[in-house]
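Missing here: one protein chain of the complex. Every other protein chain is in place.
Showing chain A:
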Amino acid sequence: MNSPFPKSTSVPGQGHLVAKLLPEGISGLETFTYQYPLKLISPSRPSEDESVLVFLLSYGGGLVAGDKVNLKVDVRAKAKLTIVTQGHTKVFTSTSPDIVTRQDMHVHIASEGALCLLPDPVQPFAGSVYEQTQIFRLEEDASICLLDWVTRGRTARGENWSFVRWVGRNEIWVIPAAQEDGKTDSRERLLVRDAVILDSNRSHPELAKLRDSMHGVGIVGTLLLRGPLMKSLGDFFLAEFAALPRLGARDFRSDAAKQAAALAQATPREKWRAERLVMENNSKLLWSAANVRGCVVVKFGAPEVEDGRLWIGSMLQEEGSISHHFGDHALMCVR
């Protein structure tokens, strides 16, 4: 079943993953197919971990113009699936604005199933045209952790939001559990639709250029959380957001007094928070968190890509739910 040489489907860029709970009580893969340019790899020893791990890759380490990847994922009841990448998903330059590179993912998660999708950020090169749609349909008790982030491009080559277009759309739907007779008792409902449209085409000269409209931010990301397994993590983000120091508040203490106060703080959590706040401040990282219809939506942006990665990694590790439910391998892209 977990053969290192899975069979391939015949449609280019198509892939299908089915994760299910094996009789031993661990998660495994039931179906595992893909076709160029999409490539999937799953390590052969899944039994030690809390979730089954799949690497989402592409041949040559990126997507060339016109590539269309369409991955279908089913997480069966009580199964846990982790999807990661190896390095930034590069989107290569398009020869014409009409040639769109696409990545679509359609995910269905059955009751008590869970998916953790913490990939590396997408790195669109200058002149690239990219659209990504990720639709997650969750049964009532299913859980999802999803990170979607994009960088300004190859800074070493002077790229700074120099692509033609980047569109990312994530939708979380709640769907009624599959009934025995195959009927559904109520309609599907959209919980969250998060869409970012970055377009270099300005419709009016008064509008800022794309790079200027980013206000120095080099990476923007969205973390979406939903479901019982993510409850604690979601609450953590909301609580940390509520605990942020008020912007514009004056601190009249001397640096020494501030340091003394920080050291006097008793709990490790408070120490961690104080360090994190220093980091946020130094790296000019901005973030916000909100509860949207039972999902927690975290938005963040930072001038440097690595600072964004450090921050989200620090948040996820400090809280610990991801490692606990999916295993340490789920965090490999955010460390």
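We adopt the following convention: contacts are C-beta pairs under 8 Å (C-beta built on N, C-alpha and C of every residue); 3 or more make two chains touch, one makes a residue touch a chain; residues count from 1.
One rule holds for everything that comes next: contacts and distances are computed from a predicted model.
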item: Options "E2 ubiquitin-conjugating enzyme", "Glucosamine-6-phosphate isomerase", "Histidine-containing phosphotransfer protein" or "Urease accessory protein UreF": UniProt name of the undisplayed chain; value: "Urease accessory protein UreF"
item: Among A:V11, A:A208 or A:A261, residue touching the chain not depicted; value: A:A208
item: Sole residue of A:V122, A:V192 or A:A330 that reaches the chain not shown, by the stated touch rule; value: A:V192
item: Where the missing chain touches chain A, by residue; value: 167, 169, 189-199, 203-204, 206-208, 213-217, 220, 222, 241, 244-249, 284, 286-294, 297, 299-301, 303
